[in-house]
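Of the protein chains in this complex, one is absent; all others appear in place.
Labels run A and B following the written order; every chain starts at residue 1.
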Amino acid sequence: MKISMQINGQSHVVELTDEYTPLLWVIRDMLGLKGTKFGCGKAACGACTLHVDGEAVRSCSYPVKFADGKEITTIEGLGDATNPHPVQQAWIEEIVPQCGYCQPGFMMATAALLDKIPNPTDEEIDDNIINVCRCGTYYRMRKAIHLAAEKQSALKTTNEPTNS
Amino acid sequence: MADKESSGNKKVSRRKFLVRGGLGTVGVLAIGTYLFRNPIRRAILEKVNSMDIEYLGSTDNPMLWFELGPANEIILHSPKIEMGQGTFTGLAQMAADELDVPFQNIKVVHATTDTGNIDQFSTGGSTSISGLWQPLRELAATFREMMKLKGAEKLGVSVSDVTVADGRVSANGKSLFYSEIAEGVTSWTIPDAPVLKDINTYRYVGKPLPRVDLEDKVYGTPMFGLDAEMPDMVFGAVVRPSKIGAKYISATTDKAEKMPGVLKIVKEDDFVAVVAESYIEAENAKQAIEVVWETPDNLQQEEIVAMMTVGNGTSSIIQKQGDALEGDAVVQMEFRSPIGAHAQIEPNGVVASVVDDKATIMISTRVIGITRKEVASRLGWDEEQVNVVPTYLGGGFGRRLHTPHAVQAAVMSKAVGKPVKYIFSREEEFQHDMFRPPTHHILKGSLNEQGLLSGLEHHFVSGDVGNNSALIPNVLPTILGADVGAIRGAFIQYTAVPNHRSVYWHVDLPFATSWWRSLGLLANTFAIESFIDEMALKADKNPIEFRLAHIGDDEAGKRLKEVIRTAGEKSGYSEDVKDGKAMGFAASVDAGTPCAHVVEVSVEDNEIKVHKVTVVLDPGLAVNPDQVRAQCEGCVIMGMSAVLFEQMKVVDGSLTPTIYGPYEMALMKHAPKEIDVILLQGKDKPGPVGEPPLGPIGAAIANAVKRLTGKRLQSMPLKLT
Partner (left out) sequence: MKTKSYILILFLLMAGFVLASMYTPSESDYVSVPPSKKNSETPSDVAFHKMMDVLTHPRCVNCHPNDHVPKQGIEGDPHDFGMSRGENNLGFEATKCTTCHQTENNPYSGVPGAPHWSLAPHSMQWQGLDRFEIAASMMDTERNGGRTPEDILHHLTEDKLVLWAFHPGVDAKGEPREVPPVSKEDYIKAVEAWFENGHVIPSN
């Protein structure tokens, strides 16, 4: 079957026989975007988290057929060095990553959280950010999440006059 | 602070250098060396006690360390793997200072077996920075001096008239970048004895610079083993048994052969595999292969626990002073730790290309030399035909010191004539882990009339850590009579106790156990430091004062005491329960690095909650204090995870669970809101950092719980119900 999706703002059409193929492998192996990680394949660790129509989704457990017609954002589309997302800026300022493998998933989950709750409390962070990090960067991540919230709201405040 | 080793020792002599110049027109200069002959022997003789194993370089090839590029950037080929510990950043800082180039001009890459300077030992033991501290700076200083000599020549002045700064050699208002100096040069003068700078003049060493890999990791740049690709690559999957000790007998593959995308079934004497067009097709076909295994009797957890009991197996005394404890007044207490999984988030994986007479292996490995040797051996090739290209690791923690999947991928690639990628499933990653062995400890102690310890003994049993590992020369266990990994942290650090001893028991387990971050340290310190706390309570003494009273006055003792004292002060340690929170104290020394933790703990609904951890660590010179702090924070959280949640169990002959969730680990909500890291500098060179801060956390938490609830928790994971 043919699947059409927008990934990071670009149209992609893929053709494959197994419509249950996890979106993760389509993105990594067919489209070559390696920032979304394979950790467990069971939607348990969160390393494969990306956004589908703005919602956090664990792509190892998301059949590609559901992605048809959807807008997908991966870590590569969240931001880059010239135009970083506030979450990425905060992650850099707090020097969060150690091995770094789980970090894209955490950043995608955090970006989704800040979209729903611009200034999350510690409890809201604890509820929503339930990915697994083995290096134990949670301590810096929490700081980075709060910092990202500040950056994002500052950005919005700055942008408001031009937007309205 | 004079660095007494900076001159004289390990001089790099001229004949040990190889200079490759004039590659193309870009003026690339590479520098190599034949340093460190017979290093394994030296390591055994000099370093075995401290486990401070230094860099063990290759001895057969010239080794590429630095490459100078046209825009004055310098590529540092690291023999150590970056797995999150920040080694690349520390090495770049050390190199930049001695090379006299701006930090941002240094790019660090992993050395490959083709470029030569791989570490024949491994990346591990928290020794990457400490082990390379001297040799890397010497190499960098040599490079700088070469630039200085040639730069003076090109500027037409005497060497004594030039200054070197920011990658430039200057004199009389004129200056040349290193890349300009190297241009067109075919013959270099290599100084015999590079003089290292005074470490107080360093611009980068000692500064909390951001990690060199920070942006790549934040923007999702491909860099890990599983991100590796080769042209025309296909996917392989190996059928692995779910039962402990299962031996491959035969396989029926008719169904799998007809599955979509399947290219080939690979049947070997010891395994069966499938190669397919995509990852999912390979995995699907793998499920369709029926394998006959020869499986021993179904083991159960109770049998493992019964095996792991002090008194079983063989013993050796690893520390002894004075007499053995006897009599009714002796206090005795037992402790246990469970089987622990590595659970690193990136599963093991590899891309192997075995085409014509050349093999290329891209892999998350920490044992590049061993991976190469094993692949060459299976293919029946010379090692020179196999190039191992290591990648960043999505977590190490003691995993990736064993890479049989590289051999299997190579066999599959040879069979299909294409590069093959092979990834462990998460289930396989858990089932075929080389676990942290379970342990059992018996502690004995006696008090004198002053309420001080007159005797202290630690008897413990562990499965293999270093024994039966390809990493450890076979001679080592024989010399020591004990497993070098299992005994980490097992020594009594309270050497002022007149009678003390530590006795190691070894039991062979029916499944593989090995290195797990900090090795025996976590469990041994949990047992010993919990018991010390119990003895302090019995003696009715402040646990910090009680500890200090039993530590010797040698240099190591002084550093440990300073760490303990500082932790007490900075944390405001108190034995009182305040606002439902109690504090717990513990300290350990690992590989010469002392560390103390003070935790603040509450208990809600029988759940132990850690609110704050104060960490005091004396790593010596912290090359990058921010990354030393990051290691402390990470050790606290990984340690908490192991101490409060994690355990593998043997059920009906299988190791379970095989997925995150059921293998319970610390999450964001469990991480302390406050981790206060205080770094002391008890010596002027770097010491091990990546593992020592894991030591005290278990006992510190258990000691706090004791003060809060009156219960002495004696088994990891610590549970109140």
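As a working rule, a residue touches a chain if its C-beta (ideal position, glycine included) is under 8 Å from a C-beta of that chain, and two chains touch if they have at least 3 such contacts.
Since this is a predicted model, take the numbers as computed values, not measurements.
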The one residue from A:73, A:128 or A:152 touching the chain left out of view is A:128
Residue list for subunit B contacting the dropped chain reads 280, 283, 287, 427, 658-662, 667, 669
Against the hidden chain, subunit A presents residues 20, 22, 41-44, 49, 55-58, 60-63, 66, 109, 112-113, 115-117, 124, 126-130
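The definition used in the following text is that only the chains that are shown with their structure count from here on.
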Subunit A partner, complex, touching residues on subunit B are 83-86, 210-211, 213-224, 226-227, 229, 260, 278-281, 284, 342-347, 392-397, 423, 425-426, 626, 630, 633-638, 641, 659-661, 665-673, 675
Within the complex, subunit B is touched by subunit A residues 17-18, 21-22, 25, 29, 32-42, 44-45, 47, 74-76, 79-81, 84, 88, 91-92, 95-104, 107, 122, 125-127, 129-142
